[in-house]
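One protein chain is absent from this view; the other protein chains keep their places.
We just call them A and B in the order they show up, numbering each chain from 1.
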Amino acid sequence: MKRFWCLFFMIWPVLALYVCWIAPSMGWWFPFTGPTGMKAASPLGERIDDLFYMILYITTATFVGTQIALGYVLFKGAAATDEGNTEKAWYSHGSHNLEVIWTIVPACVLLFIALYQMDVWAQYRVKDSFPSETKQGAIAEVTARQFEWRIRYPGLGPDGKPLPLMPEPQPTDLYTVNDLHAVVGKAVMIILETQDVQHSFFLPELRVKQDAVPGLDIPVWFKASKSGDYTLLCAELCGWGHYKMKARMVAETEDKYLEFLQNLTKSQNYDGVPETPAEGAPVASAAE
Amino acid sequence: MSTVDPAIVTTGGHGHADDHGHGHGHHGSFISTYVFSTDHKMIGKQFLITTLLMLMVGGALALGVRWQLAFRWEAMPIFGQLFPAQGGQIPPEFYTMLVTMHASVMIFLVIIPILAGAFGNFLIPLMIGADDMAFPILNMLSYWFMWPAIFCFGASFLSAGYGAAGGWTSYPLLSALPEAAPGSGTAQTWWLFGLTFVGFSSMMGSINYMTTIINMRAPGMTLFRMPLTIWAMFITAILQSFALPVLTAAGFMLVADRMLGTCFFIPSGIVVNDTDPTVGGGQPLLWQHLFWFYSHPAVYIMLLPAMGMVSDMLACMSRKPIFGYKPMVYSMAAIAGLGFIVWGHHMFTSGMNPALGMTFMVSTVMIALPSAVKVFNWIGTMWGGRLVFNTVMLNCIAFVSMFIVGGLSGIFMAAVPVDIYIHDTYFIVAHFHYVLFGATLFGCFAGIVFWFPKMYGRLMNEKLGKLHFFLTFIGFNGTFFPMHLLGVSGMPRRYADPYLHPYLEHLLPMNQFMTCCAILMGFSQFILLFNFFYSRQFGPKCGRNPWNANGLEWTAPSPPGHGNFESVPICHRGPYEYSDPKHSEDFWLQTDPPAKRGEGPATVAAH
Partner (left out) sequence: MRSKLVALVLCSGMLFVCGCGRTEPQFSYREGLSPRVQEYVRTTVDEKFGTPHKIRVWDKLPIQAHTALATVGEGSKDNSLVVDISGASRPIEPGTEVVWVGGTIMPRGSAPVTVEAFTKDKNLLSLVAAPPAAPKAGDKIVIGPGQTLTHGRLLYAEHCQHCHGVAGDGQGPTAPYLNVRPRDYRKGLFKFTSTKEGMKAHRSDLARVIEDGIPGTYMPSFKLLKPEESHAIIEYVLFLAMRGESEFQMNNLLASDYSDASVANRIKDGETQEKVIEEFVTRVKEGEIDEEVNQRNEKMIADWVSAQAEDAVIVPKEKRNASDEESIKRGRELYLSGNLNCVACHGESGLGDGVQTYSVTKNTDTGKDNVEPGLYDTWGNKLKPRNLRLGMYRGGRRPIDIYARIEAGIKGTPMPAFGAKLTEQQKWDIVNYVLELPHELRTPGTGVAPASPATKPAPVATTAH
């Protein structure tokens, strides 16, 4: 029976490793339904994934090592009580050298892990290290509320380019709900706010997450590396409809993005009168 | 064959007769003996039974959560009866309540009181050779303050909105504005009061433990002859008494925000549920800082005593001295010390100063170090031992094995960039269940079996114990290991219906598998309960020292009478002198005088 238990304790780590091994092929790994598949959809996300894998390799090695040691110890300890084996257990209070080794070595590894991560963190969060593209200002104000994302874009100026985003709502502003658009391949910044309780802005495919804290306007930047629809959801418990905050982030080319803003302008100014002139003849008239 | 066969009554010389009704006797009435008892053993048992019952409550709530994740919006058994018009389909706020109250019950009414309250109370005086706690009445109060807490949590369930539903972390404003969610009304207030009472209870306990351990050790019981359980309890008590006031203060501030109109946590201009905009200049992040300043150390409060107990049990069941006693003590102290400067890692994504994120990352990563040292030492302890594969040992090995996973997965979260992604996903849920269930609860299961003979003078059933362990272990890993993968897949926590989001749809079968495992695990706890209450009445009687262990508690009768020891025990050596070649037996009681080599411990205990 004791050998059964030794085996029992050895089978589960093997099983665990096996499950982790097949996980990517079974779809139990990073989200894969986005435009980039299982790969992170932003350069920063890729770096985060790299760090994840680095830690994964280190911890897997540790896991395997300790479990093998545990298994060895168990089998040996089980054999020690076999019939006729009357020898006493090894009388040892420990080893100073071993203690020093297994303190210093993990300490170095851990410190390495910590220091190695700083760069990515700084780029993600420290405003001085934000990509220069974001210095032009935010593209939209994303306001989380129970239970949806309300987004305010600055309107288009007379030159057809988006106006700067003002802290206060402007008559020219454009609004959408649960539908954030951004230009692909360009670092864009949004201002994250909440109207009520705490929410969290989570783009799983881009590995971006930032809480929206009541009373704070938080800048968040991201850069989608491929155009397409990405998931946007809430990651901080915000009440009963927490799971309902389903939205999308659409990464698209600059032209498409402007077209989207133009369409938004059009539909937001829709006055219900059927248009008599032929469609598709946009008149950029300032003669109002 | 193993060296220790629990079925055989060992420690010759002690018949059953003298285990009961000696000297001091129980003179008190029923009330003073069994209800308002000041005897640390009775209080310990009261804590134990209360927490085991609460464990079942918390487990039932967890099964509700699991049911919804596997069979979303389908009629939920039992809980669904509350919603007959909906055909048993629960509303989402009920789900958030389940999540919140499962965590609250498990943390505040199970794990913290079972470790400090049940084992701390029962073991500290026995292991250090004292006749009771330093402040017996305070000790009694610490138990009876649990009941107002249980009452308040119960009232929270019965309030409008089915119970507090702001998560166990109760982040404002969800918890600060009564209109913010159905569970944020009176239910949240009751929850906060419950929390405060748990705080009182813990505070009284910690003061008592510290005083007792410092002042009431038996002659010869120097600090470094104390069993690691006592060290762990001591460090836990220190942690608790330093961290808890912060939480209590924060709790009062939140209550004031809710009831007195203060604005510690409420910024201005917030509109919730179409109310008028709030006035005030509060800061919700303040709560997070205060809460985690307690709750991160609390994670170690929920772990250290189990670590200590497992160290004792591992040494005994390996018939070997603990490997690296002093490093074990120092690493516990290091965990406690570092535990105070890592709280910020819960807030990496919350909008804290990013520079602080870096310092918190370094301290958090470094706290893995003492934990690693402990794991190596446990393996070292078993190395070359004569292992006894009984229920106690199996649970202890499970503790070590599960703690490795829980510890390693912690490194992922400590690294801020990775944490950006996995924060508030199921990876976190997997991590803390591996630590709190995989480690702490398996440690507690081991502890219950190990010290049960001392509590009731009887042994627990081995077969049932092993069956319980087997099913729990399988159910546990089946439930919680896949959560790592869910987390990597980006499944957020506290979602009543994650499959609403297309990128999570394919995870439904996995969740159904996990729910089946969880149900298996939940129901196998009935085996533990049955074994506990059955063995208490009908288990085989045992002598003073059924496990051939060294600690002082094993020289007292089973169960010890009032005052514990017949005479003041004198401690001659450390608690881990197993298999000393200089000694004829493979254990050497701490009370054996060194001169009388080769004699059995029985004669010594009776001096």
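Some points to look at:
In this text, a residue touches a chain if its C-beta (ideal position, glycine included) is under 8 Å from a C-beta of that chain, and two chains touch if they have at least 3 such contacts.
Model, not experiment: these values are computed from the prediction.
In the complete complex, the residue from A:Thr66, A:Gln146, A:Gln210 or A:Ser225 that touches the missing chain is A:Gln146.
One of A:Thr60, A:Ser227 or A:Thr265 touches the chain omitted from the figure, and that residue is A:Thr265.
Note that of B:Ser29, B:Thr275, B:Ser567 or B:Ser584, the residue touching the chain absent from this view is B:Thr275.
Residues of subunit A in touch with the missing chain: 146-148, 150, 155-158, 160, 163, 166-172, 175, 177-179, 240-241, 244-248, 262, 265-277, 279, 281-288. Of the residues in subunit B, those that touch the hidden partner chain are 72-73, 75, 77-78, 80-81, 83-89, 91-94, 160-161, 179, 181-182, 185, 271, 273-275, 497, 526, 530, 533-534, 537-538.
In this section, only the chains that are shown with their structure count from here on.
Between subunit A and subunit B, the centres computed from C-alpha atoms are 32 Å apart.
By the touch criterion stated above, subunit A contacts subunit B in their complex at residues 1-2, 5-6, 8-9, 12-13, 16, 19-20, 23, 27-34, 45, 47-48, 51-52, 55-56, 58-59, 62-63, 66-67, 69-70, 73-74, 76-78, 80-81, 83, 88-95, 98-99, 102-103, 106-107, 110-111, 113-115, 117-118, 120-122, 124-126, 146, 195-198, 200, 202, 204-205, 207-211, 213-216, 218, 231, 233-244, 246.
In the complex of the two chains, the subunit B residues touching subunit A come out as 1-3, 91-93, 95-96, 99, 165-167, 171-174, 177, 180-182, 184, 266-268, 270-273, 282-285, 318-325, 327, 349-351, 354-355, 357-358, 361-362, 365-366, 368-369, 372-373, 375-377, 379-380, 382-389, 394, 397-398, 400-401, 404-405, 408-409, 411-412, 414-418, 420-421, 423-425, 470, 473, 477, 481-482, 484-486, 488-490, 492-498, 500-504, 506-507, 510, 576, 578-581, 586.
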